[in-house]
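Only one protein chain is missing; all other protein chains are in place.
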Amino acid sequence: MINKILPTLRDAVADIKDGATVMIGGFGGAGMPNELVDALREHGAKNLTIVNNNAGNGDFGLALLIKEKRVRKIICSFPRQADSHHFDAAYRSGELELELVPQGNLSERIRAAGVGVAGFYVRTTFGTPLAEGKEIREFNGVPFVLQEPIHADFALIKADKGDRWGNLVYRKAARNFGPVMAMAAKCTVATVHEIVELGALDPEAVITPGIFVKRIVQIPYVPTPGMKSKV
Amino acid sequence: MINKILPTLRDAVADIKDGATVMIGGFGGAGMPNELVDALREHGAKNLTIVNNNAGNGDFGLALLIKEKRVRKIICSFPRQADSHHFDAAYRSGELELELVPQGNLSERIRAAGVGVAGFYVRTTFGTPLAEGKEIREFNGVPFVLQEPIHADFALIKADKGDRWGNLVYRKAARNFGPVMAMAAKCTVATVHEIVELGALDPEAVITPGIFVKRIVQIPYVPTPGMKSKV
Amino acid sequence: MAWTKDQLAARVAQDIPTGSVVNLGIGMPTSVANHIPATHEIILHSENGILGMGPAPAPGEEDFDLINAGKQPVTLNAGASYFHSADSFGMMRAGHLDVCVLGAFQVSEKGDLANWHTGAKDAIPAVGGAMDLAIGAKKTFVMMDHVTKSGASKIVPHCSYPLTGVGCVARVYTDLAVLEVGPNGAKLVELAPGVSFEEMQGKTGVVVGR
Partner (left out) sequence: MAWTKDQLAARVAQDIPTGSVVNLGIGMPTSVANHIPATHEIILHSENGILGMGPAPAPGEEDFDLINAGKQPVTLNAGASYFHSADSFGMMRAGHLDVCVLGAFQVSEKGDLANWHTGAKDAIPAVGGAMDLAIGAKKTFVMMDHVTKSGASKIVPHCSYPLTGVGCVARVYTDLAVLEVGPNGAKLVELAPGVSFEEMQGKTGVVVGR
């Protein structure tokens, strides 16, 4: 019987090795799998490359992972927040490498990894510093910039409901990067607030088919905390 | 008030001009918008480029459009069917141009048009006759083949339910090409079996957001007829 | 007498046709939503995967799984839908949005936009969705003060700050005027009440056609 349900968060991250690339879902607090990030922190892996839209805030989750110097590199679109002090300090000290990627390129590069696309061209960043070092190519007289996929060893995402095959549905705008990160990682781990019987999710409304998910862990539903706004 | 609902199929296709590129949803009979294709045939536009997974079968819909010599070129993955006699005749006579595209490249090239991607690289077709004339490029030592987007003037698709903003849900595997074609065309026209009040579709389960749809027309639900199998 | 921020938001709102799909940037642009006439139905897009975003919730009703690009809690209007980030930015990039309204540090007379980075060496960079939005929408409007705090024109021959996008801005809305920018340079659309052309031109770093 296919059963992707694991009993504990700890089990779900136990084989994340030093040096791994780990995608972390979420936009602001919505969809941020803080429980899994805390488990990763307790687990101890270091020298990580993290892919997230932001770069941690406050004194929890990803921010603590950065504070504890476990992150070598972060690939994100918007690291600066009102309370991103742990990122700010690590970045300014030079010990944390930052690859800044516009959010649309970030999400499409993640999807590309998930669908076997080795490179693609978009207009975004043409003529800006973020196109430096990248190939420019004209299509029909318009310049486009080559983007490469972002693959990962693990994706840690937060969904709402799931079943033992790993089918997922999300909650409101907490969906954001979850579906594409699930496609892009070798091993996707999702937390859900509810595990339902196989067949209980409407096949028409499954957002992430189980093929993209390797492990799910149930956690209690706790309302997502508010965040300080972008600076 | 935003109201994308049109009273008749005829209204919905009235401005399709000679020479237009028209995407037609469907895989086999499922999702085939025969009612819209019939309206297009009655409307009279000719010299069309058609994008569909197949190339018509039997003596209805797309097959009749081909029979009546209204199609200049067809872009598809699987034209040959047990009863694709109108396509077969037009192709053999040399009057119908065929661009044969593997189904995965076809669907991803359509999506690329819908998301502003000007080109992308996949492994599919490398070393085969369908890569002839296309750019080959290695990424990490593996050869990939450049694919260009497929844009369209119109997409004709069959959905199940819709609202006045154009939000759509589909019926079972009739979904297939509908969502990506809706993204890729300048003007997407969808038939639905039921028009629901705005807000009646679950925001979590909308498959095609209304932003991708310009016109919807209600038609009666008729069970999709069976097709002869692939040869 | 120039436009107040509120009047300016109302002026931008006038140029958003009914039925438009609109993305309002963080900060000042967000307030444009408050000035859309009730008779106008527009659809608000949020980069994190929402179409049909509604106003802020009543106090105590906040759900931080339902937030806008500025991470503020919002609501949904009837007709709303959720989608993932790649589809959300695909909508932008392929020109499915009718209008986006962004803030800016500088706009060039050709329509180049600089709004993500001051170029300061010690600044922590952050770009978010700005570059995708700027080049993606059918029309990109900028809403900003006409001059900096030190009085320098924010409408410039060439942006000195790092660019967000090239030639992407269609119109600039400031406290003093509405200007078109583009291949033919800057051109006056409308002056704020009580502002003379000469006063506006005197505070503008490029020649404004009229």
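Some points to look at:
By letter and in written order, the chains are A, B and C; residue numbering begins at 1 in each of them.
Everything below uses one rule, namely that contacts are C-beta pairs under 8 Å (C-beta built on N, C-alpha and C of every residue); 3 or more make two chains touch, one makes a residue touch a chain.
All of these numbers come straight from a predicted model, not from anything done at the bench.
Put simply, the hidden chain is in touch with A, B once you look at the whole complex. Residue B:122 is the one among B:16, B:75, B:122 or B:156 that touches the chain missing from this view. Taking the complete complex into account, A:115 is the one of A:115, A:146 or A:219 that touches the chain left out.
Residue-level contact of subunit A with the missing chain is found at 1-2, 111, 113-117, 163-165, 167, 183, 197-199, 201, 203-204, 206, 209-212. In the full complex, subunit B makes contact with the omitted chain through residues 27-31, 53, 77-80, 84, 87-88, 91-92, 98, 100-108, 110-111, 122-130, 170-180, 207, 223-231.
Note that in this section only the chains that are shown with their structure count from here on.
Per-pair counts of C-beta contacts peak for the chains A-C.
Distance between chain centres (mean CA atoms), subunit B to subunit C: 35 Å. With each centre defined as the average position of its C-alpha atoms, the distance from subunit A to subunit C rounds to 28 Å.
Across the assembly, subunit B contributes 115-117, 204 as residues in contact with two or more other chains. The residues of subunit C that reach two or more other chains are 82-83, 86, 89-90, 92-93, 136, listed in rising order.
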